[in-house]
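All protein chains but one are shown in place.
Order of writing sets the labels: A, B, C and D. Residues in every chain begin at 1.
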Amino acid sequence: METEKRSIQREALAKLIEQWCREGKRVLAPRKSGDKVDFDRVTSLSEVSFDHVQTVQSPKSAVFPRVEELFSFRSADGQVEVRDRELDILPETVVFGLRPCDAAAFAALEAIFNWDAPDRLFTARRARTTLVAVACSRADEYCFCTSVGGGPGAVAGSDILLTDLGQGEFLAEIASAKGREMLQAADSLFGPALDADKESRLAKPAAVFAADAVAAVLAGLFADTAFWEEQSRRCVGCGACAYVCPTCACFDIQDEGGASGKRLRCWDSCGFGLFTLHTSGHNPRPLQSQRWRQRLMHKFSYMPERQGVLGCVGCGRCSRGCPVDMNILEHLRAIAEARP
Amino acid sequence: MNARDVFKPFLMRIEQITEEAPDVRTLRLVFQNEDEGRGFIFRTGQFGEYSVFGEGECTFCIASSPTRQGYIECTFRKAGRVTSALAALETNETVGFRGPYGNVFPIDQWQGRNLLFIAGGIALPPMRSVIWNVLDLRDRYRDVTIVYGARTVADLVYKRELQEWAGRDDVKLVTTVDPGGETPDWQGEIGFVPAVLDKLAPASHDTVAVVCGPPVMIKFTFPVLARLGFAPGDIYTTLENRMKCGVGKCGRCNTGKHFVCKDGPVFTFAQLQEMPQEY
Amino acid sequence: MARIGVFICHCGENISATVDVKQVAAAAARIPGVAHSVEYKYMCSDPGQQLVKDAIREKGLTGVVVAACSPRMHEPTFRRACAETGLNPFLCEMANIREHCSWVHEKGDATTEKAIDIVRTLVAKVKKNKALQPIQVPVTKVALVIGGGIAGIQASLDIANAGHRVILVEREPSIGGHMSQLSETFPTLDCSQCILTPRMVEVAQHPNITLYSYAELESLDGFIGNFKARIRRKARSLDETLCTGCGLCTQKCPTRKIPGEFDAGLGLRPAIYVPFPQAVPNKPVIDREHCTYYRTGKCRLCEKICPTQAIRFDQLDEIVEVEVGAVVVATGFDIKHGDFFPEYGYGKYPDVIDGLQFERLASASGPTLGEIRRPSDGKVPETVVFVACAGSRDPAKGIEYCSKICCMYTAKHAMLYRHKVHGGKPYVFYMDIRAGGKMYEEFVRRAMEEDGVQYVRGRISRVFERDGKLVVKGADTLLGARPMEIEADLVVLATAAVAQPGAEELAQKLHVSYDAHRFFSEAHPKLRPVETNTAGIFLAGACQAPKDIPESVAQASGAAAKVAALFSRSELVREPLIAVVDRQPPPVYSSCVGCFLCQSACPYQAIEKEEIRGRDGQLIKTVARVNPGLCQGCGTCVAFCRTKSIDIQGFSHEQVHAEVLALLNRGERDA
Amino acid sequence: MNALREKARELLATKTVQVVIGYAPGSGGAARALFVREAAQAGELVFDETCLQNLAAYLMKPEVRRLGRAALVARPATLRTILQLAAENQLAESSLLALVPGADGVLSLSTFSAIEAHVAAQDNDLSAAEKSELEKFAAMGLDERREFWQEQFSRCLKCYACRAACPLCYCTRCTVECNQPQWIPVPAHDLGNLEWNVMRAMHLAGRCTNCGDCSRACPVGIPLYLLNQKLCSDVLSSFNQRSGMAARADHSLSTFKPDDPEDFIR
Partner (left out) sequence: MPDFQPKIVAFVCNWCTYAGADLTGTSRMKYSPQVSIIRFPCTGRIDFMLLLKAFASGADGIIVSGCHPNDCHYSSGNFHARRRWIIFRGLLDFLGIDVRRVQFSWVSAAEGAKWAQLVNETSERIRELGPFAGYQRLRGLGVG
C-alpha cells in the first residue's frame, strides 16, 4: 500500500486521543513515572512522554499480555466444561507513541504465533490493535535498529507513523489500511502533507553490523563452547532481557483456581535454568552459556531460517534492562567479527 | 469461521486404567464428543498434551496403535504435579487432550524390512504404539525383534503384552533387567540394554532399528548399533524434550533450529548427528 | 485414585445434638474422591469399628476419615482398626467434630457447616496421606555412663543389675567423685566413704561393668540404640594388668610435694600416686607434669622398685571404640574457686577456704586426719565464720541460681566443727535457709539449737587480715542491718556449685543442649527430667543442676530405669512421623542446597551432612540428611527450608496445603 | 586503581588465583563485572563509585567456579556476603580471596577470619538516609503503604532479575519453582507478585547483607531494597544480630533466645 502523507498539530493529536477514548478504545502510550518511562493506559496527550529514547518495556503486552487466560473450565462430579475466551470483549487498542522498531517487532511476534497453527487469542488481539508510532529524534548507545533492517523513521510495521517536525507539528505517514481507517474516522484533525525534511528530524544511529553476516557466522558457531562461555560469563540468567524484549514470546502454560479455574499463558524465558528441565532431571541446556547461545541463535539464526524474519529489531531494551550490562550490541558485533 | 483454538483440549473420558508398574499406569481415553472422535486421526509416533483441569498439561506420546480405533492410550509415571493429579483420577473422570502433534514413524517405508525395537524403562510407550501398529499389519514386515529392559522386574511395563509378544512365534522378545533388579524366578536377561543388545548381535542387514529410552541408554546404544552395521538413517528414536504448547510457539523444545514438537519427535540417528546436542 | 471413606459418629448425642450428622454425611458423600459416607451412633464401639473395617474391605477404600472426637482420644483406635484390615494405619485421619465443634457451638446451621468444613479439610488431607511404615531401630544393649561419681556409680549398678552391660568412663584415676571427698553427710552425719566405698567396690567387681578410669569421651556419633563412642584412655604409665596395687612405688617416689587434688590442695601427694587409699581401681598413675623422669629424663625409681615390672614410661593414650545403645551423663559439678571472691580474700589468705577444703579438714582420712586445723599454721581455730551463698543467688556475680546444697552442708560443717572443737565459736552468715527435704529443717535447727551455731542473716562485705586474725565485716539484717565485725581464725565459703569446666565441650560432643550456666538441659523441666533432647542420652546428678546426694542417686536410678526400659526390646519401634530430605536420581540427587539452616534449627541435632559422591569418588554436593533415630518430628526444619527440600511425614507440605485450601474453599471442588 | 591492577597481575602471574573478578567500564557510564584470567588483561580493571555490583553472586555460578580460585574485588557488602555464604556452607575458604581497594592500596584478605576482622571494623549500619526512609515508611498510614506496594508489585514481571542478581539466592530450586504443592502462582499477576516478593523477603531475612543489587537489577524499578532494609533493621533491633558478620553459622532466623520479644503474642 502506498504511504499517504498528512500532518497533524499537537492540539489535534490531543483531540485524536480523546476521540479514541470516547470510542471506547484502550490507548496505551509511554508515560513517565519516576525515572522510568513505560507503556500505560492514558486518556490524554498530556500524559504521554515524547522526549524519552525508549520505554523500559515493549508494547508486546498489547497482543501478548504477561498473563492471559486461554480459557476457563468448571468441574463437577468428574465432568468438565470448557469455556472459550470471548474474543468480542477484547479491547480495541491503540498503541500510541511506540517507536518504529517496536512497530516492526509485531511482525516477529506474528511469525512466532502464527507460523504454523494460528494462535487464536494473539490473532484476535493483533486484529484489534492499531499502532501509531512516533519516529525517533534521539537514539542512545544501545540503539541499533539500523543494523537489523530498521531505522528511526522506518514506516514498516506502523499503521501511522508520526514524526515531530517541531513547533507542535507532526508529519503523519499513513501506512496501512488500519491507519487509513483511523484517518478517515478523524480526517478533520489531520492537515495536508507538509513539505518538510523528515530525515533531518531523525536520530542517526550508526549501523554496526550486518544481520545476515551475524546469521552466517552463527551458523558455524554453535559448537564453539569457549566463545559462548566467554560471552556469557557475566550473565546471571534472569529473564529481564526476554521480558522487556518486543519480540521474545516464549511462554508457559499454567492452571490456576483449582478444578474450576483457568488455564493461563504467561511469559517465560529461555534464560531460566529450569526452562528446558526434563522431569527426569536431565536438562538439555544446563549452562548459562548454552542459554545465552540459544537466545542469540534463536533471534539471529533460527528465526530467519524457520520463520523468515529476524527476531530482533534493535530497540536495545535488553541491554538497558540487563542487571549486569550484557550489552547485546557489543556481543553481536563480536559475533560478526568472530569469523570472516 | 471461528477456528478451534489450538490450546483448547478435547474432553476425554477415562475408559480404563491399567496399573503397569509402581507409579506407572495406562489410561485409555475416549472422546466425550463423538463427532470430535470421528474426526480424529493420528499416526504412530505422534504425541499429545494431556491435561488435568486445575493442575495443568503434560506431554506424552500416544501409546496405542492407530490401528486400534475408538480410543487413545497414554502411559505415564507419576512424578510431577500433573502426572500425580492424573494418577489420582478414576475411570469416567475427564482429562483434556490436545493433539495429535509431531511427525510419525515412517512405517510405510519400512515395509518388507526387518524391524528391531530397543526400549528402556518407561520409554516403551512410544514403541508400543509402533509395535502394535506393525503387528497389526504383520504381513508387511519381516522379522520383528523387541529388546526391552528396565531397572527391576517390577519396573517392566505392559507385562501382559510382553507375555503376549513372548508367546507369539512371529515376534522375538528379549527382556532384561539391570543387575540386582531381578527376582528369583526371573527368566530373562540380566544386564543393561546396550550390553544385552551387544550380546544378541542382531543382523543389521535390511533392518530398521527403533530406539527409545533414557538419554544415557540411547547414548550407549547408538555405538552398539553402529558396530553392528546399522546405517544412521535406519536408526530411529524419539526425543522427549520438554514442551508446553506442542505447536511450535512456546520456545522450549528446540534443538537448534528444529522444533521437536513439529519436526520431531521422531528423528533418525542420521538427523541427530546433524543436529546440535540439545536434547 | 482416591477412594475415601467418611465415618461420622454421633457420639451418642454428644455430636448429633448440635450437628446435623445426616447432613454432614450427605455433604461428605459429595466431596470428590469420597466413595463412602455413613453416620453411626458410636463409631468407636466394636460395631462402629466393624463398620469401618467392612467398608474398607467392601469398597476398597484407600483412605479413611473418622469424624468424631479428638484424634488425641481415638486416633490410635481407628488406626489400629484400619491396620487390621490391611489398610496402612497412616491413611486414617480423624476429623474432630466433637471437642472442636459440637461441644463448643450451639445447635444450628453454622455448627453443621463447620463440621462439614472440618470433614472436607481432613478428606483433603487424607487424599495426600502416604502409607508409612513404622521405623524400627535396632538397640545395642550396652550403656555408656560418663562420670563415676555417686550418680554414675548408682546408674551403672542399676543398669548392670538389670542385666545389661555398662561401660563406665571416669576422668580421674579413681571413681568416687566429690562424694568420696566428703567427711560426713547430712542430715544423718554418717561417714561418706563408709557408705560410698562398698558401692565403688561393687562397680569394680560387677561382671556387667567395664570401668575405664583415667579416661575421657573423645566423640559420640550415632543415635538412640546405635551410638558409637570413642573413649580416650589416658596413659597411666602403667600396665594395669601387671600392677597389684602394692603401693611400693608411691611410697618410694622422690617427688612428694605436689598439692593433692583429692585433698582439695590441702595435702601433698607424690608424682606416682593413688588419689586416696580406697581408690577404685587401686592402681597408681604417674603425674607426668611433676614426675622427675618426665621432666629431666632421669630417676625411673618406681620402675626399678616395682615387683611386677608394671611401669610403662612410654605408654601412649589409647582410643577405645565401643558401640552403645544409651548414654547416661553423670559428670557432676564443680565449685567456684580462686579469684572469684577477691573481696573475701579467697586465694589471698590461706585460711579462707571453700567448703570442699573444709570437708577434707573434717575427714578422718584428710590431711589433718580429721582434726580441724587451719591451713596457714595448723592452729585449731577458735572462731570460724561460715559464709553461705558465696557467689550463689548473686546476679552481680552472674549466678542467679541457688546452689541448693550449701545451706545443708554449711550447717553440717558448723556442727562438725563444734563436735570436734568443743569451745569453738561457729558463725554462719546466710541469706535464707533452704532446708526443704526429709529431716533437713530439723538438721539445721539442731545446728542452731543444740550445737550453738550462731546464725547471722546478712551478707558479708569483706574479709581482711588484722593482727593475725581474719576480720569478717558484715551486717545483721535481722537487727536493722547492724554492721558486724567478727575476728575469725578460719573463714569457710560455701562457694557456688557450677558446671564442670568441660561441660560445654562435652555437651557439644554429645549433641545435647545446655543452659546459660552450662548445666545440661533436660528434655522437659517437669515431665522428662532425666532425658535430654537427644533420644537415648539421659542425665543423672549434678551435671543437670546442683543436687544433693539423695537427689543425684534418685535421678541416677531414674535414668537407669529409662535405659533398662529402652533395653527391654531388641528393636525400637517409632512412629514414622519424621522429617525426610528430598532425594532424586542423578543428576539432581537432591534439591537440597546444603545451607544447613535446618541444622541450626533442629532441637535434636537430627540433621546430618551427607556427601554425595560420583562413581569416581568426586564430591558432587553436600546435602542434609535426617537421622531417623534422632528426629522427633517437630517439623521446625521444614518451615525453614527455602527449597522445600525437607518434608515431614504425616504433616507434609501437600497435606497441610490441601487442608488450608479445602477448609477455605467451601463448596468448591478441590483439586 | 593501579594498585588493584598490580595486585591482580601478581595474583595471576604467581598462579595464586586463576581468575580475578573485578569491574571494568561498561555501557551508559556504569561499571560491569570483568573476569580477568590473564595477567595481561589486568589493566582493564577499574574501581570507582560506579562499581556497585556485588560480585559475590558470581561465586555461586558453576561456570565461574569451574575457573578455579578467584580473587574478588569486594565492596563492604560483598565481604559480608562472602561471610554469609561461608556460614551457609556455600564457600570453601580456599576457593577465594577478597581484594578490598582502599585509599592506600589494595587489601588482600585470604582467610575468612581476615574478612571477619575487616567487616567487624567497617560500618555495617544502615545509612542515615536509609534509616530515615524506613522511618518515613513507618510514619505512613497502613492503606498508604498498601497502595504503594500494590502499585510497585503490579509492575513486577517475575523476570527474577532480583533473584538472579542476589548472591544469596543460590538455591537450585526456588520455592516459586516448587509445584507440589504450588506455593506461589507462576504468572505475574497481583497475587503471584505479592506472594513472590513476600516469600523472597522472608527468605532473605537475617541473611541479606543489603548490597542493593536486587533493586538495581529490577528492570521496572521496584524498590526492593526497602523490604530488605526493613528486615535487616528488624533483625538487628529484635535479635541484635546482623548477617554476614562471621563465617560460621549464626543465623538469626534459625536460632533464638528464650527472651526474644513477644509483646504481640497473647
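The rule is short, and it goes like this: contacts are C-beta pairs under 8 Å (C-beta built on N, C-alpha and C of every residue); 3 or more make two chains touch, one makes a residue touch a chain.
Because the structure is a prediction, the values reported are computed rather than measured.
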Sole touch to the unshown chain from C:Ser16, C:Thr121 or C:Gln154: residue C:Thr121
May I ask which residue of C:Gly48, C:Pro71 or C:Gly594 touches the chain that does not appear here? C:Pro71
Touch with the missing chain holds, among D:Lys15, D:Arg66, D:Lys131 or D:Arg146, for D:Arg146
In the full complex, which bits of subunit C touch the chain not displayed? Write them out. 70-73, 96, 98-101, 103-106, 110-111, 113-114, 117-118, 121, 513, 521, 523-525, 533, 577, 601, 603-604, 632-636, 638-640, 648, 650-651, 653, 656-657, 659-661, 663-665
Missing-partner contacts on subunit D, residue numbers: 137, 142-150, 154, 175, 183-184, 187, 189-191, 194-195, 198-199, 201-202, 205-206, 226-227, 230-231, 234-235, 238-239, 252-258, 260-262, 264-266
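Keep this in mind: only the chains that are shown with their structure count from here on.
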With contacts defined as at the top, give the pair, C-D or A-B, that has more of them. A-B
Cα-centroid distance, subunit A relative to subunit B, in whole angstrom: 39
Based only on mean CA positions, could you tell me how far subunit A sits from subunit C in angstrom? 68
Rounded Å distance, subunit B centre to subunit D centre (Cα mean): 47
Give me the residue numbers in subunit B that touch at least two other chains, ranges are fine. 52, 54-55, 80, 89-90
Would you please write down the residue numbers of subunit A that are in contact with two or more other chains? 75, 78, 252, 254, 258-260, 280, 282
Hey, which residues of subunit D end up touching subunit A in the complex? 26-28, 30, 32-33, 35, 53, 57, 61-64, 155, 157-161, 163-165, 172-173, 177, 185-189, 213, 216-221
Residues of subunit A touching subunit D in the complex: 34-36, 38, 56-57, 66-67, 140-142, 229, 232-234, 236-240, 242-244, 252, 254, 256, 264, 266-267, 269, 272-274, 287-289, 319-321, 323-325, 327, 330
Interface with subunit B, subunit A side, in the complex: residues 70-71, 73, 75, 78-80, 82, 84, 112-113, 115-121, 222-223, 249-255, 257-261, 263, 265, 268, 270, 275-280, 282, 284-285, 290, 294, 297-298, 301-302, 305-306
